[in-house]
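Taking it in order: structure first as structure tokens, then the write-up.
Omission of a single protein chain aside, the complex is shown with its protein chains in their original locations.
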Amino acid sequence: MMTLELYNYWVVIFLMMAGFYMLIASNHLIRKIIGLNIFQTSVFMLYISLGKVAGGTAPIAAEGIDTYSNPLPHVLILTAIVVGISTTSLALALVIRIKESYDTVNEDEILEIDRIADEEGSSA
Amino acid sequence: MMGLMPVDLIILALCIPLFTAVGIYLAGNSPNVREGITLGGSLLLFLTIVALTPHILDGERPSFELIEILPGLKLSFTVEPLGMIFALVAATLWPINSLYSIGYMRSNNERKQTRFYIFFAIALSSVMAIAFAGNLLTLFVFYEVLTLSTYPLVTHAGTEKARNAGRVYLGILISTSIGLLLPAIIWVWYLAGTTDFTAGGILTGHISGPLLTVLAALFIFGIGKAAVMPTHRWLPAAMVAPTPVSALLHAVAVVKAGVFSVVKVVAYIFGLDLLITAPGIEWLLYIACFTVVAASIIALQQDNLKKRLAYSTISQLSYVVMGALILAPLSLIGASLHIAVHAFGKITLFFAAGSIYTASKKTNISQLNGIGRRMPWTMAAFSIGALSMIALPPAAGFLSKWYLLLGASQQQQYIAMAVIVMSTLLNAAYFVPIIYAAFLKPEDPDQLIEHKRDHKEAPLPMVIALTITAAATLLIFIFPGLALELAQAVGVPV
Partner (left out) sequence: MINEHLPALQVVVPLLAAPICFMIFNNRLSWLFATLVSWLSFAMAILLVMEVRDGTVLHYEFGGWAPPWGIEYKVDILNSYVLLIVTAIAAAVFPYSWKSIQKEIPKSHHRIYLTAMLLCLAGLLGMTITGDAFNLFVLLEISSLSSYTLISLGRDRRALTASFQYLIMGTIGATFILIGIGLLYALTGTLNMADLASRIPALEGSRTLQAAFAFLILGFGLKLAMFPLHLWLPNAYAYAPSAVSAFIGATATKVAIYALLRFLYTIFGSSFSFDYMQVQWLLMPLAIASILFASMVAIFQDGIKRLLAYSSVAQIGYILLGISLVNVTGLTASLLHMFNHALMKGGLFLALGAIAYRVGSTQVKSIAGIGQAMPYTMAAFVVGALSLIGVPLTVGFISKWYLILATLEKGYWPLTVLIIISSLMAVVYTWRIIETAYFQERPAGAAPVTEAPMSLLIPTWIVIFANLYFGINSSLSTDLASRAAIILSGGSLL
């Protein structure tokens, strides 16, 4: 029973692990960013579900309603979403610059290019 | 100058070499003015130290505090008899050595002479600070300044060989001092809450048993400048420096700063009465004894004159360490005296080596046959220095060894006594053949080096310098009053 009632946490944990796995396992920079987004989104879900009060509605004063959901986590997560968007856009901007100067967005290839450049630099 | 208070004299003694360094820098373009400033500064320092001496003999212990870094941790200076001996020796020999340097550096056309004189003056300033250090921290700070300021002097030649030697020099001195000496100092502060040098020691009641021996070992090996084996390797390495550096710094100032620190720590941090209770402390003494004998044996095998002198120095330094570790008041007097006595003898020997090099470009002992006839003054001085090393009267070396022997017999340290006797024989074995070859063997024409076939004595300033130090070696034996009076007051509460 308990396990099912707390299904929201299971969703959060699944998303978190999926995002984290993608972040670590992928060599493709864009996929890393997608993983990072899923990872962050899982935390947003955690906050949002925290604020839900059983039977509560949106916190707007109206007649006949006396149970409200807690609005604070929702407000907080609005801020966090803004932060997340900024992070994503900055990351994408970086990837564009990386693509321009390395002509690839694969991490292994970038490391290889740097390694070759290093060897040429030290022999010269 | 007589109207100055003792504290003013301390400040003067610390500042004069620094001002001299600044003066040398400013006068860098005109060698005559520059050398004038060096000589003037060194003479002024000598006068300052001489003016300070009567105060110390009267039992005054002038002291002043520069800054407090942390609570209870300050830079402060106090003059006591041992520091007075050390300062007196260094200040007396600096003007003589400057005179010698001028002859040496000019005759050999050495490079970057201004830099040479500047760092020399800075080194002297830190020597004064070490001599007058009022606590372990001050001693440590200026010990490191001395190491760093002598590095450019050691690597003066600028060759790959000199740089490698410089690496050995710094590597050993810095790693022993930071790795062993500094922890020992922190340990002392942690135990006693102070590191002030106090007659009779500051550690009584704070530490006992095997830890005491460990602490003593940290000090003995941490003070790498004392060159107790196995921390001695830097000294032969430092011989790549020009001879005036080897003479004043690596026979007097730097190495004496090492053994001075050992004696100071034994007498003013541990105290004889405490250290004698340390279990196994005699093993440290045996290591010093081993160094005396082993260094002498190595010296026997060296053909390079400066190398042989360097190993002889290592051996002689360990006499002082022995004197401190025999832990008898009489041997402590011997150790303090030996700091002064060995200085005059060894600087004479180095001066002679340098003047042989300048006049004939010869560096090896096997080339010296018959050189005594071409360079009578130099070789006569060399003989007096050698006598002092062997400790035969009428050279001053006899005095200190006498006290060392007395102390050892008082403490029934028969091994130490045997080592002193054996090393006397070894000293004779490596010095007498040089004197014999120089005066009595016929000159070997093949050994005369190109362009130097008709060499005579070295330039006059050098000859004057080595004559003065040789004479001083004899005079100390005849009039030991001042040195003895100071040595007897070492470690004795006022």
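Lettered A and B in written order, each chain numbered from 1.
Everything below uses one rule, namely that a contact is a pair of C-beta atoms (placed from the backbone, for glycine too) under 8 Å apart; a residue touches a chain by one contact, two chains touch by 3 or more.
Fair warning: this is a prediction, and the values are worked out from it, not measured in the lab.
The missing chain, though absent from the view, touches A, B when the full complex is examined. The chain omitted from view is touched by exactly one of B:Leu45, B:Leu170, B:Leu215 or B:Ile371, namely B:Leu170. Check B:Leu39, B:Leu57 or B:Val141 against the missing chain and you find that the one touching it is B:Val141. Taking the complete complex into account, residues 20, 23, 29, 32, 36, 39-40, 43, 46-47, 50, 73, 76, 79-80, 83, 86-87, 90-91, 94-95, 97-98, 101-102, 110, 114 of chain A touch the chain not shown.
On the side of chain B, touch with the chain left out of the figure occurs at residues 67, 69-70, 73, 137, 140-141, 144, 155, 158, 163, 166-167, 170, 174-175, 178-179, 182-183, 186-187, 190.
Convention: only the chains that are shown with their structure count from here on.
Chain centres here are Cα averages; for chain A and chain B they lie 69 Å apart.
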